[in-house]
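Written below as structure tokens is the structure these notes are about.
The complex appears here minus one protein chain, its other protein chains still in place.
Read from first to last, the chains carry the letters A and B; within each, the first residue is number 1.
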Amino acid sequence: MAEVRLDGLIKYYDDVLAVDDVNLTIKDGDFVALLGPSGCGKTTTLNLIAGLIDLSDGEIWIGDRDVTDLDPKDRDIAMVFQNYALYPTKTVYNNLAFPLQMRKTPKNAIDERVRKTAEMLSITHLLDRLPRELSGGQQQRVALGRALVRNPRAFLMDEPLSNLDAKLRVQMRAELKRFHQTLNATMIYVTHDQLEAMTMADNIAVMSDGRVQQYGPPEEIFYDPANLFVAGFIGSPAMNFLHGEISTENGVTSVKGDPGWVYPLTPANAQKASHCTSGRIIIGARPANLILSREEHPGMIPGSVYTVEPTGDTTFVHITIGDQIYVAITDPFFRAEPDDPIWVDLEDDRIHIFDEATEEVLREDGLNSQSIHGKKTLQPA
Amino acid sequence: MAVSAPQQATGQVATRNRREPKNVFQRAYRQWADYTYIMPALLAMFFVIAYPIAYTIYLSFYSTPTAGENVWNGLTNYTSIITAERFWMITQNTMYWTIVSTILAFIIGTAAALVAQREFIGRGLVRGIFLIPWVISHVATAYIWVWIFHSDYGLVSGMLMDLGIISSPLVILDSTTWAMPALILVNVWKDFPFIMIMMLAGLQTVPEHLLRAAKIDGASTWAQFRHVTLPHLKGVIIITLLLTIVMNLNHFTLPWIMTGGGPASSTHIWITEVYALAFRSLRFGIASAFSVILFIIMMSMAYFYVKAMTAGDDRRR
Partner (left out) sequence: MASNATSVEERRERARRRKPKRQIRMSDVLAWFTLILLLLFSLVPMAWMLSTSLKTQFAALQLPPEWIPSNITFEHYIRLLSPGSEVGQEFLRYFWNSIFVSTMTTLAAVAIAVPAGYAFSKFRFPGRQGFFIAVLIRNMFPAIVFLIPLFIMMRTFGLIDTHLALIITYLTFGLPLAIWLLKGFYDNIPTELEYAARIDGASRFQAFIRIIMPLSTPGIIATAIYAFIIAWNEYVYALTFLSSRNLLTLPVGLQRFFDEFVTNWPGLMAASFVMSIPVVIIFLVLQRFFIQALTEGAVKS
């Protein structure tokens, strides 16, 4: 196993910039998720690491070797594909044996490795079958087995669970995490599913527009998003964003919302807002951090109920404020009719303040150490 | 391993471009291995396409006496072809042959496709039978039909006489009126399966859910065909028609063997005329000029063909 280092990766497809200066260090034995919406460049980045496509600029290091110009076969990596890419004409046994055969492993060693891997994944009874005779979950296991059968320096996974049904996905997620922990393998895992990234990864690199937006452990990505994109992309239902103007009266800083409401900021939040250059900020509040009240209290934001969705152990309340709709999570016993007036309070120590102009998060010390837009090699914090 | 030195403005980053040579030749050189896959095809194509085209154009400006050197004679070959009355008569034959053959073959081929795509027992066999005329050689086809059209003992003549419709043997291939329609019939028999395959392939791409939606909206079978299937097949129809027209312009063997262009040149078309000029009269210069004229006509059709063919290819990527 080895550390993987990406140094200023740039990839152009003709004139389209797919990967824009990606710098990342994946520590030896780390499970890193590349997370982002489709078209954000995460799969391209993975293919660049694998050497399947030529990069336009930058360097890739695996361990102490510069592999930038090496063929995929010489990079000593294993990869699992979204559609599994099992060789349709080969039996499961031969699918597993293929990587070893290509490396001229002696026949009896191959047999031993194949059977050991099959046992580990409990697919021994499938060894003589062809891929088309397997279920989706079984194919997934074989694909995984083909990666595990040898001892590569890193595992690359391209949305390996996205073709499975929901129940199987949960099961495989746990299993993958187990494998990572027992093998202590370096894994780079591409996904658009934040739940997969949050549950499995040691560190997450959130990508958008070909850039790494933030790189850090899951809890940091969730609780301390570096910018508006990360804040909005992580979390379900998504974070609420309230736009407004900063005003200070009698030493009290408050935000004047576009629909006309006024929300006073705590001293800590006022300190954050003071670093704002444009005078306009965005308050980010997760649905769980909205507190609803049926009566008017000073300093609360007035709105009306749009609709109420019970989900079982919690209830989502959609609220109209101005011309926007926001979501709050409440206890399951909340009852309201559409258009009932309602007042919203925010948990002040849980909200995030963003500069509306730069969309960067504002911190008390005014420094944003996280969102550095790939200007140096990102180490997980 | 962080690169600690902060880098300059973002615009700077994109300008270092050491791994993507801008020059086309450099890029071609980097990917030389890719070309080894198509090199054999390329070489074959060069020898049998590029060189012959160039040589034909060259010859078309020369007079080529059977004995002695070729002599440059400028545009004389071209002007003598175009000014001859014979050229226009043959052009007329060619149009008649091509247009009528294409329309008939298209109608019959489409009907065959519509019939052969229905589900019934023995469908595979029926498709196979429909394809037989297309698979057997033009030479065999020509002789079978020459025999069928034989004026004294042929099937057509014999059956009609037997039925009492005519009293004396019917002259078909030796009649200036009937030779061409007879040839067209044979041509349609030979080509309709090709159109059937193309249309069958096209029909399979018509999304089932669109037909269902139309059915729910109350469309009759004909209305479904007219409003869903036909618009969907537009691309296939254009390509098929173009290919069929070109194929018909180029059918040499049928007229050559069945009538040899006769009687009285009434079944001579461009292609048989070029062959006769070159290999009967050995006038390679004139024949080459004639070929170049055909080139130009085909090229303009090739333009539309390539446009139709590559339109989808680019969209898919």
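Methods note: a contact is a pair of C-beta atoms (placed from the backbone, for glycine too) under 8 Å apart; a residue touches a chain by one contact, two chains touch by 3 or more.
What you see is a predicted model, and the numbers here were worked out from it, not measured in a lab.
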item	value
Touching partners, among the displayed chains, of the absent chain	A, B
Option touching the unshown chain, where A:D15, A:D71, A:D165 or A:E249 are the choices	A:D71
From A:G58, A:P99, A:G145 or A:G303, residue that would touch the chain that is not displayed	A:P99
Which residue of B:G158, B:P181 or B:P263 touches the chain not shown here	B:G158
Missing-partner contacts on chain B, residue numbers	24, 27-28, 31, 33-38, 40-42, 44-45, 47-49, 51-53, 55-56, 59, 108, 111-112, 114-115, 118, 124, 126-133, 135-140, 143-145, 147-148, 150, 152-155, 158-159, 161-162, 189, 197-198, 200-202, 204-205, 221-222, 235-236, 239, 243, 246, 249-250, 252-253, 256-257, 271, 274-275, 278-279, 284, 287-288, 291, 294-295, 298-299, 301-302, 305-306, 309-310, 312-313, 315-316
Hidden partner interface residues of chain A, rising order	47, 50-52, 71-73, 77-79, 81-83, 85, 87-89, 98-99, 102-103, 146, 156
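As a convention for this text, only the chains that are shown with their structure count from here on.
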item	value
Chain centre separation in whole Å, for chain B relative to chain A (CA means)	54
